[in-house]
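As you look at this complex, bear in mind that one protein chain is not there, while each of the others sits in place.
For reference, chains read A, B and C in written order, and residue numbers begin at 1 within each chain.
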Amino acid sequence: MPNQTDSLIIKICGSAGDGSISAVEILNRACALMGFHIMNFDSYPAEIRGFGKSVGHTRISRSPVLTPGRLADCLVSLNDVHAITELSRITPDAVILYDSKPPDYVEEDHAIAGFIQPGMTGYGIPLRDLSTQAVKSSRSRNIVALGALAAIYNMSLDAFMEAIAIRFSRKAAAVMKNNETALKLGHDFIVQHGERPARIDLQAQHWTRTDISIISGNEAAAQGALDAGLSFYAGYPITPATKIMEYLAKKLPGRNGVVVQTEDEISAIGHVVGAGYAGKRAMTATSGPGFCLMTETLNLAVEAEIGIVVIDCMRGGPSTGLPTKTEQSDLYLAVYGGSGDSPRIVLAPADVTECYTLTRRAFEVAEAFQTPVIILMDFFLSNRFEDLPGSIFESFRSGVFEKIQAIAGDDPYLRFAITDSGISPVAYPGMKGLQHTITGLEHSPNGFPNYDGDNHRRMDAKRQRKIDNIRFAWPSPEEIGSPDRADAGIISWGSSIGAAMEAIRHPDLSGAAIAGFFPRLLYPIQDGALKQFSDRCAELIVVELNSSGQMAGMVEQITSRKVIRLAEVPAEPPAVESIVRQIQGVLK
Amino acid sequence: MPNQTDSLIIKICGSAGDGSISAVEILNRACALMGFHIMNFDSYPAEIRGFGKSVGHTRISRSPVLTPGRLADCLVSLNDVHAITELSRITPDAVILYDSKPPDYVEEDHAIAGFIQPGMTGYGIPLRDLSTQAVKSSRSRNIVALGALAAIYNMSLDAFMEAIAIRFSRKAAAVMKNNETALKLGHDFIVQHGERPARIDLQAQHWTRTDISIISGNEAAAQGALDAGLSFYAGYPITPATKIMEYLAKKLPGRNGVVVQTEDEISAIGHVVGAGYAGKRAMTATSGPGFCLMTETLNLAVEAEIGIVVIDCMRGGPSTGLPTKTEQSDLYLAVYGGSGDSPRIVLAPADVTECYTLTRRAFEVAEAFQTPVIILMDFFLSNRFEDLPGSIFESFRSGVFEKIQAIAGDDPYLRFAITDSGISPVAYPGMKGLQHTITGLEHSPNGFPNYDGDNHRRMDAKRQRKIDNIRFAWPSPEEIGSPDRADAGIISWGSSIGAAMEAIRHPDLSGAAIAGFFPRLLYPIQDGALKQFSDRCAELIVVELNSSGQMAGMVEQITSRKVIRLAEVPAEPPAVESIVRQIQGVLK
Amino acid sequence: MTDQEKSFSDTPLVNTRIASDLAEVNMSGLLDYRSHALPTWCPGCGYYGITHGLTLALKDLKIPNENLVIVSGIGCAGRLPFFVKGYGFHTVHGRALPIASGVKMASPDLTVLVVGGDGDGFGIGGGHIPHVIRRNVDLTYILFDNSIYGLTKGQASPTTPRGQVTSTSPFGTLEDPINPYLMVLAYGASFLATGFAGHPDNLANIFREAVNHRGFSMIIVTTPCITFDHVNVTYDRFRGLFEPIPADHDTGDLQAAMNLVASGRRFDGILYQASRPTWTERLDSIRGEIKRMS
Partner (left out) sequence: MTDQEKSFSDTPLVNTRIASDLAEVNMSGLLDYRSHALPTWCPGCGYYGITHGLTLALKDLKIPNENLVIVSGIGCAGRLPFFVKGYGFHTVHGRALPIASGVKMASPDLTVLVVGGDGDGFGIGGGHIPHVIRRNVDLTYILFDNSIYGLTKGQASPTTPRGQVTSTSPFGTLEDPINPYLMVLAYGASFLATGFAGHPDNLANIFREAVNHRGFSMIIVTTPCITFDHVNVTYDRFRGLFEPIPADHDTGDLQAAMNLVASGRRFDGILYQASRPTWTERLDSIRGEIKRMS
């Protein structure tokens, strides 16, 4: 089945060192410059021993890209042995670009040319020869291939040149010249020998998108934190969250912030709670196993009312599970994973842009509500690249939530004063006349331990109330599709929203009355909006990447109805086709 | 409001060293010998600096006791300063027994005699004088008071003598003689001077209950583990779980078992997982903060399919919370507190007897299902004493669940073979020909890491399936009250079941059609039975000691209906009266 | 009371003994650093002496109350912040060091003290010590070593001698105790002192030096738990044991310090002190380069 006609999926496959990943980076950048949207999510085969296959996977489209798609329209082989194993992941009418003169040591049945099926279009190009011609080595085969792609899809070579310049931070003129030669040789070879496939044409419409960042979800979250005024990060390496720390380690010290790699996750969250207590914007990021270790100290932040941000980049579970596979199975842990009644605010971005915006906003929320805010990302979001308009960084409207600070006065300061909003004016160490002691024990308004039942009831209610209030200040959940009665209401969250959206808009479902409900605030969920949505839907279907139906369970609690669970653990992003089929099943 | 007429609540209050707790112990034992049931839950005032008040609280009844009750029918003062602060916790027609000749240093307004209200009956007895007469010191005031109680409530002095003999492990004849004298002096003083209150008469009906253990929930759980063949215990001290370790530290080494106090809870569960992996029956016990720390390694046991038992003695939360107060707010954590889809079997005993029986059974379940079993107790259950018939220890029917062990053969052994039941034959280190390696990573049937989506789906389903199956093998949830349609269905769990039962049977609700549903298997809950129950109830009310309505939420998910939440955090056991009032509210 | 952590209420009852203690404290002007809350410790607990020593040191150091932060773990010792005037954070069991590090790294101008028990510090929290030492975060860590778990009523701790009977070791503990002094020196601590709760004036001097030390300073104070230990750390056994630091001891000589603590003798004073850049100094020293590169 071909992909949507307005998008093109390209895979570049090689061995480590063949430059497939950097070719995809240049391709992404060039496409973005030409005005296209991209989503790049490299596939991670269960690989072997350091060496081995590396596959860049990118989707290019005129409209914003919702999912990376599964089957490639075009496979570029820089190493036939590896590329052959990707043949099951291309469309029946795919384009295959390969080296027509592979080196001698490729055995007969390891040449991809022999595998090209009827319906596919093969482009045999002497990549190695042309590279040698350009740079006197085979090192530029990837650039030659890009040139060929430009010709095949009618793309602007200038955009590629600019992309190369950016990629190599405008290195020496000689390097640029070499690359230009390689690019041209590939391009011209196609123009002279090949025939351009008509189906997809990526001729640039405009050339204005110069303010584009092509960044991953992890980078976007880290940048969002920086732009929120992050001043403290503590973390412990864990896939797929490590990139966040690596990014911040480069940037934060230059902004007078602190990054510390701790001895474990307990220490990481401890440091963050300490910095939050000191009144600083502080964050950590981890994945399931590390998040488990953080729960005790996270609970301290709930009880002692300290605002911090914790990102959980989810991966397959339970336990060490599938570290390099995506899943959304920590929702229960984030919402319910504390001892006692321990409410925390839980957010989940749907795409890379929101990794930026939600992280940025999370700091305001944490500070205003004086409570931990958990952001649920996942392997897919963490590691995929998207084009973000630079405007996002400036246009971000901040200051919706503001912290309420205490002022020293004659009366003794009550750090945990009971208020209607549940929020008590806060004071940080260093502030004169507001000294007080806080504790993870239940306490009186003044912070002193207090084991009385009535006091506990009041404090417990205060902590829940302040958090419940965010539902009214937070933007309404996104709803798409049919605005009135719907035959099916699709609810989804986090990185699965893209696939759910694409499914709802799928041509096979046109005509059906389908609506979508996509919250970003997962706890406390905006129950009023959810109930209204539920009321207008004949069936509710929850799409998520876990097997227990964690969001589904929460929806059932609130709507008092059974929902249909499209809850699966395929170890990869949800498949749009399968969602469409299942919705069709429900509809008939 | 007086307590139920078939029961009597006595409080004995003194300063540390006055012997109030040992007096209550003797009273409990004597009453049990006389054929009564008792429940002893000492109240824990927010006390001060090591010295200070100690209050024994016990309820005596002809029928099994469901709750300790709140207001005492009788207050015995061994120290008036402290006893005065207990006056708000007695009935309006209470009996007050006090020293008629307190020592000189009690100030005028600190004598309890001055506080006795109309309607109450005061017994002033020269406790100190009589004690001095008996043992030449004031040390036996508590025994004198017991003698007086015996006279007031028409109890058998012989039972007290036997109870004293047991308490002091049949010490020297002189000691027994002294105690007998003190007891008699107290008794005779009343007979000669007082008037026995007519309302309650504890004359023994029979004298046959010689095989009684008066033990706390913690001791019962520990004994249950021992009788289940526990061979390994690792733990870290934490209120209210420490007693379990202290009990086992005395008993287990003598049975060739191992008790180790670890450096923290992570190490404790690690040790237990190791011992479980080695094929031994292994357990740990903790409370909320420690349980949080265990979640990561607990998840390993889920993924690697290792049977272990973990007791969580819940206390008020979140964080350090209220260490000496009871609460049931770790249900969510127990059921949902793992990263990934991580199902665990969760049990909750309703009384001390069940602390014994469920713990015993938990080991069979853990071993048969090769998965962690979590037992949710709470401060109230852990620390209350009840009379257990000795028959329980022998009559326990074991062997319902049996482990399936692998046998070495020609084919390579598949530790995680996919089966219909979800259970794979297990092999432990030391078994020849069945060597294999297990991991917290997702794995193939042979135990090797495997990151494939289809394999993950199958393994995930297997783990859920085997656990789901316990619903069919487990006894049906207890249902009481109206067997047909009910105006109100009361659902409760754990230590709150007693109060819920007492409320349902309360005279103020006689006539109403009320039913009770009391599961002990909380996850996976027996949903078929729950739905049937729900179908026959006009309203569902869930009684539990937490503010978020954790069981209520789970019930809502399964029944697709809203339930009424009697979910509170009073920092003490649920009040029967208030449940009754609320049910009345629902009924009208 | 059988199975209960000790606790205290909001409005502590003033008992006569403590009220007179307080009057004394008041006269000496120490109330600048003592809060209105009365300690909840058992009368006679060594912790009163440590608190007294700390109050004396704070008075001398004249740290503005608002810049003083005391972070504690859980245990009887962990209750100290409630009794001192300043900012206080009674955290979770074993995590005072990471949390205090976060406070200090985020706000280097604050004076951050850490207090906790031997179980808190060497048991559950033991994994954090080498790392705070590697970073040399400028904290002062006062460890209250009573060789017992006080708050949970008398279980063995990592410094309980082998063979001691406790509530969880009715037949005597099977584990060898750690040598905490040797351990901390092996970690590369830049300041280690030891002392005894019965000598508050000595402690005051040590605490003052420790707070003034640039970098992580640790003071391990031996202190009797009069309620749950009647055989090991008692006033009687220990008061005479503590020796002044030998006059010829060079506090800059790690080898000599290790020899002293390996001997099993107990000392009242600073065993080792070295100058090593603090975390904040390390970071500052490369900020220039960082700014250039980023």
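By definition in this document, contacts are C-beta pairs under 8 Å (C-beta built on N, C-alpha and C of every residue); 3 or more make two chains touch, one makes a residue touch a chain.
Everything numeric in this text was worked out from a predicted model, so none of it was measured.
*Asks:* With touch defined as in the header, list the contact partners of the absent chain among those displayed.
*Replies:* Looking at the complete complex, the unshown chain comes into contact with A, B, C.
*Asks:* Sort through A:Arg89, A:Arg167, A:Lys250 or A:Arg536 and give me the one touching the missing partner chain.
*Replies:* In the complete complex, the chain left out is touched by residue A:Lys250.
*Asks:* With respect to the chain omitted from the figure, which of B:Gly254, B:Gly409, B:Gly511 or B:Gly585 is a touching residue?
*Replies:* Missing-chain contact among the listed residues: B:Gly254.
*Asks:* With the full complex in mind, choose from B:Ser138, B:Thr262 or B:Ser482 the residue touching the hidden chain.
*Replies:* Answer from the full complex: B:Thr262 touches the omitted chain.
*Asks:* Touching the missing chain, which residues of chain C?
*Replies:* Missing-chain contacts on chain C: residues 122, 124-128, 130-131, 134-136, 158, 170-172, 174-179, 182-183, 185-188, 254-255, 258, 262, 276, 279, 282-283, 286, 289-290, 293.
*Asks:* Could I get the residues of chain A that touch the absent chain, sorted low to high?
*Replies:* The list for chain A reads 16, 21, 42, 44, 46-51, 54, 218, 235-240, 242-243, 245-246, 249-250, 253, 259, 261, 263-265, 289, 319-320, 323-324, 382-383.
*Asks:* List the chain B residues touching the unshown chain?
*Replies:* Residues 231-232, 234, 250-251, 253-254, 256, 258, 260, 262-264, 266-280, 282, 296-297, 300, 304, 429-441, 444, 446, 448-452 of chain B touch the chain absent from view.
The criterion applied here is as follows: only the chains that are shown with their structure count from here on.
*Asks:* Averaging over Cα atoms per chain, report the distance between chain A and chain B in Å.
*Replies:* 46
*Asks:* Distance-wise, how many Å sit between the C-alpha centres of chain A and chain C, to the nearest whole number?
*Replies:* 45
*Asks:* Could you list which residues of chain B touch at least two other chains?
*Replies:* 46, 289, 319-320, 323-324
*Asks:* Which residues of chain C are in contact with two or more other chains?
*Replies:* 7-9, 74, 92 - these are the residues of chain C that touch more than one other chain.
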